[in-house]
Every structure is written in C-alpha cells, then in structure tokens.
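Step one of this worksheet: look at the structure below.
For this depiction, one protein chain was excluded, whereas all remaining protein chains were kept in their positions.
Should a chain be cited, it is by its letter among A and B, assigned in written order, with residues numbered from 1 in that chain.
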Amino acid sequence: MRFSVLPTDTAFYDMFGRSADHLVTGARLLTEMLDSGNDRAATARKIKDVEHDCDDVTHEIVRRVNSTFVTPFDREDIYQLTSRLDDVMDNMEAAADYIHLYDIRELPPGVPDQVEVLRHAADLTAAAMPKLRGMRDLEEYWIEVNRLENVGDDIYRKSLANLFSGEYDTLTVMRLRDVVEELEAAVDSFEKVANIVEQIALKES
Amino acid sequence: MRFSVLPTDTAFYDMFGRSADHLVTGARLLTEMLDSGNDRAATARKIKDVEHDCDDVTHEIVRRVNSTFVTPFDREDIYQLTSRLDDVMDNMEAAADYIHLYDIRELPPGVPDQVEVLRHAADLTAAAMPKLRGMRDLEEYWIEVNRLENVGDDIYRKSLANLFSGEYDTLTVMRLRDVVEELEAAVDSFEKVANIVEQIALKES
Partner (left out) sequence: MRFSVLPTDTAFYDMFGRSADHLVTGARLLTEMLDSGNDRAATARKIKDVEHDCDDVTHEIVRRVNSTFVTPFDREDIYQLTSRLDDVMDNMEAAADYIHLYDIRELPPGVPDQVEVLRHAADLTAAAMPKLRGMRDLEEYWIEVNRLENVGDDIYRKSLANLFSGEYDTLTVMRLRDVVEELEAAVDSFEKVANIVEQIALKES
C-alpha cells in the first residue's frame, strides 16, 4: 500500500464504476437483441447511446488524469484501464450493429452463450471496480474472468467450426462470423481489463 | 503553458509536418487510383514509396526523441502522435495494395466518398501540425476530424450493407470488403491522430 501526504483524487473510482455500469447495461441490451420479437433497430440505437455515454466517461477520465496532481495509481495504468473498459463497449456495440446492419434473423446456437458470458463478465467487472479503492478482494474477480475467457473461447471455436460446416450459404457465413468475432473480441477485452486490474493490484500491494 | 529554461528541440514540429504532408500525397494518389483510366500498378508503387518516406520520418522522430534532452511535449505523446500518423499511411497503402493486388476493376459506389473523406482529413491534419508549436487554434481541427469520422462511418456502413445485398458474387464481396475496411481504418486512424493532438493540447494548456 502506497502512502501519500497529499490527498489523492478519489473521483476516479466513481468514474471507473460508471464505465463498468455501462458495460452491464450494454450486455443486458445485447441479450434483449437476441429475442426474436425484439425491435432490433431500436435496441441497436440504445446500445449506441450507451456506447456514447461510455465514451464520455472515458474522455472525462483522460481529462482528469491530465489535470490532477496526485492520482490514486499510475497515470499510465489509469489510462490503460479506462481504454480497455472502453474497448469492451466498442466490441459489444459493433456486434449489435452487425446484427442490425445485416438484418440477421437467425443467429447461430453459440451466440446466446457468448452473450451470457459477456453478461457474467460485465457483472463481475462492475462489482470489482469499487474494490479498487481498498485494493483488496480482487483476486477472485480476475481469476473468474480469466476462467470465463476460456469458456468463451471454447464457445467461439465451436461456433466457428459450425459456421463452416456447410450448413450456411457463404454470404451468411461472412455475416454471422462478424457477429461471432466481435462477441469473442468483447470477451477478450474483459480479460484485458482484468489483467490491468491484476497488474495495478500487484504494484500497489 | 509549460515554461522551461532549456531550449526545446523544435525540429519535431517540422517532422510532424512532413509526416502529415505524406498523408496528403497518399490521399491524392488514392483519388487518382479510382480513375478507370489510371495505371494502377504504377500508382500503387508511388503510394508504396510515399509509405516508405513516411516510415523514414517516423524512424527519425523516434531516434530524435531518444537522443534529445528537452522535448516540446511528453516523449510518450510524441511517440503516440508519430505512430498514429504512420498508421494512417499504412491503412491507405494497404487499401491501394488490395485494389492493385486483386486487380479490382469496378469499385462499389461508397469508395470514392470514403477517399474524399480521407483527402479532407489529410488536409486538416497537415494544416494542424504547424499549430502544435503555439498550441492554439487546434480545437476546430479535432472537432472537424471527429465529425468526418462520423460521416466516414455512415458511408462505410452503407457500403457494407450494399456489398452483402446479393448484387456481387461472394469472392468479389471478400475482395471489395478488404478495400472498404482499410479505407474505414484509415479514417479511424485520422481520428486517433486528432484525439492525441487534443490530449497534448489539454495537457499543455
């Protein structure tokens, strides 16, 4: 634990929390989007809005990190953490956007499982952010997210093999693949968030 | 504004200017490449040469940042700015290379619009570089590039939907898609350049 005679700026913790909360909302909207009865154009727009809100938090953090004298942990780590949180949102938004843009009616069997992994990872991440303040009880979080990334990887690989099995026509393979890959990228981005948190926690301990 | 008793190395401003000027040349050559009567092999070679020149400037900047005592702004920011400028050139060169390599005769309707966005963004970027010296009048630049990125995004999304509309055979979709995606990546890279400039300007203000 680092001691300082200067008060550190604790607003960062709130901002990381807000950023992660946007990911929870994004993952929930992705789940809604899978519903066959869902108005996909409307849901894609909502996810776009959440992505803009997430961008705003990211900009806020970058501005504050540049104008604050004593940050709670290394500037570079703050920058990395906020960028990686933003990446998750970008990947989820891109997946939703492809579903809407390509007007995909039927999604392959692995997609709901990928989105389930994302919901779980988002919840874990949002629950971990407030713990950054005390830098404790975070280990379970990053271990569990790394485990989820392995689960997601298996689902992704099976989906890909299924897509190329000959069941779908080629243009459909190309379209579905974009969705499946962006969801996989979102899972990977959650792991990168967890890796940064682990790195920060190890430095500060 | 930061004050220093040591003279900072002002050669950096010239080098950023030269890097951005290469982007203007690259974007102009991309426009030529769209002309049906154009010798595409020759133009692709010219773009490759400009890309090498841009690489040289990047290496020059990296060497100088490592051997200079007082840099005009943070070493990390100099490194980021030069890398992102280089990324734009790499994306434009890759797009030209795909057009030549796949021997694409007919480009989809959105492509000239994407290249037009790139030309505009390149001009704005080249005009902004000399203003880094005084760190003023840059806001309009990054706002306008962010606006252009949104315009480019719309064009890209429409192009993608058009490619998958069934009008093209699948191998053609795959080829054209590579071109459309590299052009979109170039527009995104211009936005990243603008974001770094914004970040530098905010720090120094």
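As a working rule, a contact is a pair of C-beta atoms (placed from the backbone, for glycine too) under 8 Å apart; a residue touches a chain by one contact, two chains touch by 3 or more.
The structure displayed is predicted, hence computed values, not measured ones.
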Of A:52, A:75, A:136 or A:157, the residue in touch with the unshown chain: A:157
Footprint left on chain B by the chain that the document does not show: 62-63, 66-67, 76, 97, 101-102, 170-171, 174-175
Residues in chain A touching the chain absent from view: 157, 160-161, 164, 166, 170, 173-174, 199, 202-203
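One rule holds in what follows: only the chains that are shown with their structure count from here on.
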Superposition rotation for chain A onto chain B, Cα-based, multiple of 5°: 120
Between chain B and chain A, distance of the C-alpha-averaged centres to the nearest whole Å: 28
